[in-house]
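This is the structure I have questions about; it appears just below.
And then chain A:
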Amino acid sequence: MDSLFSQLCVLGSSLVLIFGLILLWRRGVTAYISAFTWQSIVLSAVAVVVAYFGNDHELYWVGACLLLLKGLVIPRLLKRMERRFAAERELDPYVNTATSLVVSGLLVLFGYAITRPLVALSQLPTRAGMPLAMGLVLVSLFVVISRKKALTQVVGFLMLENGLALLAVLGTYGIPLIVELGVFLDVLMGFLVMQIFIYQIHETFESIDVEQLNRLRH
Partner candidate 1 sequence: MTTFALLLGPPLLGALLAVGVRPYRRFVGWVNALMSLFSLGAAVTLWRHILAGGVVTSGPGEFLRADALSTLLALCVSVVGALAAWLGPGMGGDDGYDAAQSRRFRIFGNLFTFTMLFAVTSNNVGFMWIAIEATTITSAMLIPLHVTKASVEASWKYILIGSIGIALAFGGTVLGYFDFVNLAGRQEMALNWTVLMASASRLHPEVIQLAFVFILIGYGTKAGLAPMHTWLPDAHSEAPAPLSAMMSGVLLAVALYAVMRWEAVVNAAVGTGFTDSLYIALGVLSIVIAAFSLVIQRNYKRMLAYSSIEHTGLICVGLALGPLGTFAAMLHLLNHTLAKSMMFFLAGRVLHRYGTTEISRVSGLLKVMPWTGAFFAAGVLAVVGLPPFGLFISEFALFRAGFAAGRPWLMGLVLALLTVAFVSMIGHLNRMLYGPPTVGVTAGERNLWPLVPLGACLAALVVLGITLPAPLQMLLRQVVEIVGQ
Partner candidate 2 sequence: MIVETIGYVLEAAQAALALLLAPGLVGLIRWLKARLQNRRGAPIWQPYWELSKLFQKEVVVSSNASWLFRAAPFVVFSSAVAVTFLVPILAVPLPFDGVGDLLVVVYLLLLGTFFLSLAGLDPGSPFGGMGASREMTVAALAEPTVALAIFALALSAGSTNLGQIVARTMTSPGASLSPGHLLAFGALFIVTLAETGRLPIDNPATHLELTMIHEAMILEYSGRYLALIEWAAALKLFIFFSLLGNLFIPWGVSAVLTPATLAVAVASLLVKLAVLAGVVAVLETRIAKLRLFRVPELLSVSFVLALLAVTSSFLLR
């Protein structure tokens, strides 16, 4: 029972991380969005699995919210933006794909290294997935650094949040629901504000290429 639970968790977390890594070799905003969508869906599935095996009913709600927010609402909004800025679909990252993958691999390894004490401390069957969650956090940071479009940066940021959510689910079966709801609200609000700014950037700069945002210096 426990072994099935932990295998499912590792499988889920691996999938979540892999969807993160897929981003690195795919080009085009559409691919980014779908990778993020699938990642969110898997994440909510992991939450449901943990809820079932861990016997924690709050987590069903968390899973549902995740699915609704990150699996449906946000991808829709993202797609709408993507259609709006259709002319800028081509991506041109700072770092090429091969290097990106190498760096990400190293980051995941680093994630393993620093989560050693966590894994050692925890008694939960879900603990084996924690290094993967940490790896995703680091990889998402790398995505945000190395991608040029404002839209892709937002996707990277959302993945970072997925990583942290995964960490919470696996490490502690989720933080208290009331807090979690507040976090979801914040995520939604933050995303909406970012969306507003992306439109503003597009209006004032006539492009969403972040590279142009360099008039404020020193």
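Here is how the candidates were picked: all candidates are chains of the complex that A comes from, given by their letters.
Just so it is clear, a residue touches a chain if its C-beta (ideal position, glycine included) is under 8 Å from a C-beta of that chain, and two chains touch if they have at least 3 such contacts; residues count from 1.
From a predicted model like this one, the values you see are computed outputs, not experimental measurements.
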item	value
From 1 or 2, the one in contact with chain A within this complex	1
Parts of chain A lying in touch with candidate 1, wherever the complex brings them together	114, 117-118, 121-123, 137, 141, 144, 150, 153, 157, 160-161, 164, 167-168, 171-173, 175-176, 179, 182-183, 185-186, 189-190, 193-194, 196-197, 200-201, 204-205, 210, 213-216, 218
